[in-house]
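Before anything else, here's the structure in question.
For chain A:
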Amino acid sequence: MSFISELTKGIIKENPIFVIVLGMCPTLATSTSVSNALGMGMAATFVLVCSNIFISLIKNVTPDKIRIPVYVVVIAAFVSIVDMSMAAYLPALHKSLGLFIPLIVVNCIILGRAEAFANKNNVINSIADGIGMGLGFTLALTVVATIREVLGNGTWLNIKVMPSTYDPMLITLLAPGAFITLGFLMALMNMIKEKK
Partner candidate 1 sequence: MQLRTFPGGVHPHDEKHFSASAPITIAPLPAKVTIHLSQHIGAPSTPVVKVGDEVSKGQLIAEASGFVSLNQHASISGKVTAIDRFPHPCGTSSLAIQITGDGKDEWVDLVDEESFMELPVNEMKERIAAAGICGMGGAGFPTHVKLSPPADKPIDTVILNGVECEPFLTSDYRLMMEHAEDIIKGLKLIMKIVNAKKGVIGIEANKPDAIRLMEKLLKSESNLEVVGLKLRYPQGAEKQLIYAATKRKVPAGGLPMAVGVVVQNVGTAFAVYEAIRYKKPLIERIISITGEGIKKAQNLKARIGTSFAELVELCGGTSMTVGKIISGGPMMGFALPGLEAGMGKGSSGLVLLGEKAARSMEEHNCLRCARCVDVCPMNLLPSTIAAAVKYKNLDMAVKAGLNDCMKCGSCAYVCPAQIRLVQWIDTGKIRYAEAQKEGK
Partner candidate 2 sequence: MKDKYIVSSAPHVHDKTNVSMVMWNVVLALTPALAFAVYFWGIRSLTLTLLGAVSAVVTEALIQKMRKVPVTVNDGSAFLTGMLLSYNINPGAPWWMPIMGSVFAIAVGKQVFGGLGNNPVNPALLGRAFLLASWPSLMTSGWLKPKTGNLSGLNDLDAIASNLQSLSPKAYDLVTGATPLKVVQTLRDSSFVASINADAGEGIDLANRIFTNITEMASLKNLFWGNVGGCIGEVSAFALLLGAAYLLYKNIIEWRIPLFYIGTVFVLTFLFGPIQGSGYSMMLPFFHIFSGGLMLGAFFMATDYTTSPLTKNGRIIYAIGCGVLTVVIRLVGGYPEGVSYSILFMNVMTPLIDKFSAPKAFGRMK
């Protein structure tokens, strides 16, 4: 597969959230506002690209039987390093993204891509995969968050978009709302796919 197709597959065809259904926890938890979604998406993309590079680099020295614990160690260590460095040298950015960084450790997309892609492919393709998946994740998260924020808070990226008479539908900000929104979006994706 070419670099470009690796890059774009994550956006629609193999979208990590709507199609592969990976990384549901952060999706449900951080899609309450668009700014959170973008923050989480960017942080996850960054970590994903880096972890893909690492995993791809060490794929030849990792014994097959213990690859999962190795990935966990690598990813956890990496995330912690990013977290600490950011807090020390980029405090402003850490303030807005810091909340999501510990969450990334439990993001299945990172481990999932390491297992499904990076340990079988070279570094270049792994970077493409990381960026593509990260973009797909960010995009999907933003879509979910857009619906939730607009309906639940009447705003989009903290800008008021609904008329002042609008009574926000609080449930979309709560956990059930996250599930319902995600469910409807997945149904929509499936419908589009079936039509094709």
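Behind the choice of candidates: all candidates are chains of the complex that A comes from, given by their letters.
Everything below uses one rule, namely that a contact is a pair of C-beta atoms (placed from the backbone, for glycine too) under 8 Å apart; a residue touches a chain by one contact, two chains touch by 3 or more; residues count from 1.
Being a predicted model, the structure only gives us computed values, none of them experimental.
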Complex member in contact with chain A (any copy), out of 1 or 2: 2
Residues of chain A that touch candidate 2 when the two form their complex: 167, 169-172, 174, 176-177, 180, 183
